[in-house]
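A single protein chain has been omitted from the complex, and every remaining protein chain is retained in its original position.
Should a chain be cited, it is by its letter among A and B, assigned in written order, with residues numbered from 1 in that chain.
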Amino acid sequence: MNAFEYTFLIPFIPLLGFLLIIFNFKRFPKKLTAALATSLIGISFVLSVYTAWQYFIIMGPLHGVYPKIIGNHFEWLKLGEHLSVHMGTLIDQASVMMLIVVSTVSLMVHIYSIGYMHDDRGFNRFFAFLQLFSFSMLSLVIATNVFQIYIFWELVGVSSFLLIGFYYEKPSAVAASKKAFIVTRFADLFFLLGILLISFHTDTFDFISLTNPENFERFNLHGTTFLGLSIPALALILIFVGGAGKSAMFPLHIWLPDAMEGPSPVSALIHAATMVVAGVYLVARMFANYAIMAPEALALVGYVGAFTSLFAAVIATTQIDFKRVLAFSTISQIGYMMAALGVSGYGEEAGLGYMASMFHLFTHAMFKALLFLGAGAVIHAVHTNSIREMGGLRKYMKTTHITFLIATLAIAGFPGLSGFFSKDEIITAAHQSYPLVFYTLLVVAGLTAFYMFRLYFLVFWNTETHYHHKPHDPGKAMLIPLIILAVLSIVSGYIPFGEFVSSDGKPLHTHLHFDIAIISTLVSFVGIAIAWFLYKKSSDLTSHLIARWGTFYRWAYNKFYIDEVYLFITHNIIFAYISRPIAWFDRHVVDGTMNVIGWITVTTSEKIKGMQSGQLQQYAFAFVSAILVISAFLIYYLINN
Amino acid sequence: MWQDISLQDVLIVSTLMFFSGVYGFLTRRNLITMLMSVELMLNAVNINFVAFNYFLHPENMQGMFFALFVVVIAAAEASVAIAIIIGIYRRFKSINIEDVSKMKF
Partner (left out) sequence: MSFLMLFVLVPLLTVIAILFSKNIRQTRWIAALGMSLQLILSAVLVVMYLQIRAAGIADDFVMVKNLSWFPSLNFNLTLGVDGISVSLIALTSIVIFAGVFASWQMESLHREFFISLIVLASGVFGFFITIDLFAMFVFYELAVIPMYLLIGIWGTGPKEYSAMKLTLMLMAGSALIIVGLLGIYFHSAPEGGQLTMNLLEISRYKIPENVQNFLFPFLFVGFGILGALFPLHTWSPDGHASAPTAVSMLHAGVLMKLGSYGVFRIALFLLPQAAHNQGALFLILATIGIVYGALGAIMQKDLKYINAYSSVSHCALILFGLLMFNRSAIDGAILQMISHGIMTALFFALIGMIYGRTHTRMIHEMGGLLKVMPLLGAAYIIGGLASLGLPGFSGFVAEMLVFFGAFSHADTFHRIATVLAASSIVITAVYILRVVGIFLMGPIKDEHHRHLTDATWWEKLSVGTLLLFITLIGMFPSFVTETLIGNSLAPALERLMSNF
């Protein structure tokens, strides 16, 4: 049974790399660091592929079901009489798929970074953090239990913090890293509470026993909580909030656009392909619980996902920062995945949404990483983030242009490319049961095509800007990952995904749904056509449209002022009306009380010391009077008795 | 005739003497006069000792002896006190008690 004992090496190897580099970060020359880090992540990649091959191809489903296998584990900490935290590796469909995603993108980003970060002073630090992130993310995806996920959840959070704040001398980068960490931390609080609640009632963290529907009868889940929610619904909603924080779901999405302050490879790795889908992965991990124990929680996931998807897509159409457009696109696409999970049922054909969500996660990772790496190459060449200062780049950066076009087509759902297949499954799944989600997703498909081609046309076509240095394609280290990812963006759609990943472990045979496919393809063609019409050449039409839609445009451009709302709440309410008064209260009331006690003591003693006048006769008078008084009492007492 | 004197009469005298002493001690500013007042109080107590001994326990002599003790100690005390007063005079150039108030807070 334990053919997977080696799997612990997959995350462990990057950890080794992190330690090696961080302890020698002044000593290692850049070449050594790059070679070390890339070869270590390369080993992890090979091991991941080997694991997938062994799991899916050699072993295959057992009695028609893919088994969940514990590669290895040990007890890390006892939390109570029944509960203990284990560390280990869980090999099942979802985790193996994620291993492939994470290690592939990570390897590509490592190679790309050798070129991208070449002149940077923090080269070694950058690679150390990349290794740390790879370690945390790989450990997260193969976690055996929800607590282990939480641990590495925090660690990917901190790696993300370190990498967003990589240029720590830039105030905007510092602010962005802080924001990312605090927003996700806030969400993690709910995640933690959800874990506390669910483990209190089920006495287990373990995914295998937690998500096994046969166990659900035995869990003690009776009773309701506030708002009339059932216990599992509350717990799972809390866990979903944690996932929503990491996956930038509305209204916790505000950190992701700012996170683009990090270097582009980081955006590709962490904020496009891997870490931000952790929330989707988390819900998928506990999918059986959502689908069977608390369908209301799952419906919430679906609606939040669909809404976020639309919301972010609208904002993306107005942004002018290259990477921010991609960031909102990421939010929108993750919303897609969440919506797909939300509309899914458990098992067999009903589990189509689940499979579609995982499929889209997989394909999205490839083309979105490619988009970000392409963006990095462009930004590297023209030294600006603003798409207004770009244009006509197709002549200068041929390879980048082609790979970027492939990725854009893929995300827009152009038939034959990977995004087309996965989106089709998602829309089909929504069509079956949730009409509202279905139409939202259809609109988003059109919007996606529109804003991606807007971006594409503005950068690679449109009017040519005057460049100080003639932009050119990047070096080999950066081009190779682009090409590989472009190939993957095309072919990954042809994987018979349902055969490998499904909600209940049984292979799911899927096929293309032509009716839906035709509708969604038409919608995206409309989007592409509008973008072509408006942005292929510079025209006055856009400014007319902006003027016509003024208020709405301004709102969308300012991201519907969600950031401002948060700023208002944190600064004007929490800081100004809670924190500052507490600081004042502590200094003046609590501490003041202590000082008043001291003051009373001092004053009393000031008064008392006046009695020590040095006048002998005063003392004698006091003495005599006291004697008289005491004698009077004594005499009175004696007489009365 | 002196046999007619009762314990009560003696006590009245000694009480008057004692409180004259107290009054003097509390009101006079001159250290020597205060010392004299103290002597007055001591002697009032001496009278009490002798009187109680004589009237209540004539068979014992403790009261008398105690009075003698007090007389002797009063002499010693007076000499020490006068020495102190002389010391004070040398230092403060005064034997007014109100000038001698250095020993305070």
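Throughout what follows, a contact is a pair of C-beta atoms (placed from the backbone, for glycine too) under 8 Å apart; a residue touches a chain by one contact, two chains touch by 3 or more.
Small disclaimer: the values here were computed from a predicted structure and weren't measured.
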Interface partners of the hidden chain - shown chains only, full complex considered = A
Just name the one of A:Val49, A:Val158 or A:Ile480 that touches the chain not displayed here.
-> A:Val158
Just name the one of A:Phe28, A:Phe45, A:Tyr66 or A:Phe181 that touches the chain not displayed here.
-> A:Phe181
Using the touch definition up top, pick the residue from A:Leu189, A:Ile518 or A:Leu545 that touches the left-out chain.
-> A:Leu189
Sole touch to the unshown chain from A:Tyr168, A:Phe552, A:Phe623 or A:Tyr636: residue A:Tyr168
Missing-chain contact, candidates A:Val491, A:Leu512, A:Ala529 or A:Val590, resolves to A:Val590
By the contact definition given up top, give the residues of chain A that touch the hidden chain.
-> 75-81, 83, 150-152, 154-155, 158, 161, 165, 168-171, 174-175, 177-178, 181-182, 185-186, 188-189, 192-193, 196-197, 199-200, 575, 578-580, 582-583, 586, 590-591, 593-594, 598
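The definition used in the following text is that only the chains that are shown with their structure count from here on.
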For chain A and chain B, what's the span in angstrom between their mean Cα positions?
-> 97
In the complex, go through chain A and note every residue touching chain B.
-> 609-610, 612-617, 620-621, 624
How about chain B: which of its residues touch chain A in the complex?
-> 22, 25-27, 97-98, 100-105
